[in-house]
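Notes to accompany the following structure.
Then we have chain A:
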Amino acid sequence: MSIIKRKRTRELLLIGFFLAPSLIIFILYRIIPLIWNGILSFEFWSPYKPAEFAGLYHYQEMLFYDDVFWEVLLNTVIFMLSSPLGILLALGIALLVNAPIRGRNLYRTIVFMSYPVMTVAVGIIWQWLYNEKVGLINYILMSLGFIDQGIPFLESFNLALPCVIVASIWQVVGFYMIVLLTGLQNIPPSLYESAAIDGANSWQRFKRITLPLIRPSIFICIVIGIINSFTNFDLVFVMTQGGPGHATDLLITYIYDEAFKLSKFDYAAALTVVNFVFFLGLALLANKLSGGEAGAVETGD
Partner candidate 1 sequence: MHRYPHWPFHVTLSTICALMLVPFIWVLKTSLTGENIFTYPPSVLPQDPHLFYYVDVWYTIPFFRYLVNSFLVSLIVVVANIVFNAMAGYALTREFIGKKAIIILFLSCMMIPFQVTIIPAYLITKELGLLNTHLGMALPVMSTIVCIFVFKASFDAVPRSLIDAARIDGLPDWKIIFKVMVPLSQSAIATNIILAFIWSWNNFLWPLVIIRDQHMQTLPLGLSRFLTVVEDTTGALYAFCIMVLIPGLVIFLLAQRQFIAGLTTGAAKG
Partner candidate 2 sequence: MLKSIFINRYTMTFTVTIVVALLWNLFILFNDSGILSGRVVDRNNQPVADARVVLSEKTLLVTAPRDEVKTDQNGYFRFEGHRLYHLYLEAMKGDARSSSSREVRLYFKGQNKKLKEPLVLGSDR
């Protein structure tokens, strides 16, 4: 009994040791800042003044008076709900470039390439692509005779957000692709071989083997999609600055503006807390839907 117990303690120590470096980094750079934000959200504070207790002032302000908050929250949710499109596209691409075909390295590189490009420059290019008068998309549409007049994509309240989402999918699809590709790599080919012997067609093989086994990767992608909806900051910042009106403002761009443009750090902190609670709830839901434990799977052998 005691041997087992000792072994168990040792194992726990080991697990603790393994988790420690990552945990320390996250506590320093995530948890403490979150607590800082949490405290700040109940205060009146600016870099120049000592803090004063504010109670729920900022939260009341946000929930009852700030209609922009609700607008950007809605935008963020729309942005997030669009992420499955990107994931599906990426899954398709990942399956294709996972096949043993010639030149797949090239295809992978091209698809991935848009992810590491600096957003500042790409943002300007996207703005031009969407431009009403001289943009490429309108030019092509007009040359093909679909329209007579350019469509003001980014200047339209209804089209601006979808346009930013398309650009964002363009940027992030390569990222999804490699995460999914990693998942596909984890599937032992022997499973396919035995399934093929059993006479399963490719759709059945996909449904019965591929999909269940890459569930963890899909979970990661969904989480990334959620995160992306509030960290995809640069692209919005460069392409539209949240405009027109607040049509493309996301929570994060709004928080950043409130904090650093308007020096309302206390209010931004309250927004941060709400943002955090909301998205944590969603991530936990995703965790639950994917079978708990960040989408763990047991390989059946």
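Criterion applied: all candidates are chains of the complex that A comes from, given by their letters.
In the analysis below, a contact is a pair of C-beta atoms (placed from the backbone, for glycine too) under 8 Å apart; a residue touches a chain by one contact, two chains touch by 3 or more; residues count from 1.
Owing to the predicted nature of the structure, the values given are computational and were not obtained by experimental measurement.
Here chain A is displayed by itself, and among the listed chains 1 or 2 from the same complex, it touches 1. Interface residues of chain A, counted against candidate 1 in their complex, comprise 11-12, 14-15, 17-19, 21-23, 25-26, 28-34, 36-37, 93, 96-103, 105, 107-118, 120-122, 124-126, 128-129, 131, 133-134, 136, 139, 170, 173, 175, 178-179, 181-190, 192-193, 196, 202, 213, 216-217, 219-220, 223-224, 226-227, 230-231, 233, 252, 255-256, 259, 265, 268-269, 272, 275-276, 279-280, 283-284, 287, 292-299, 301.
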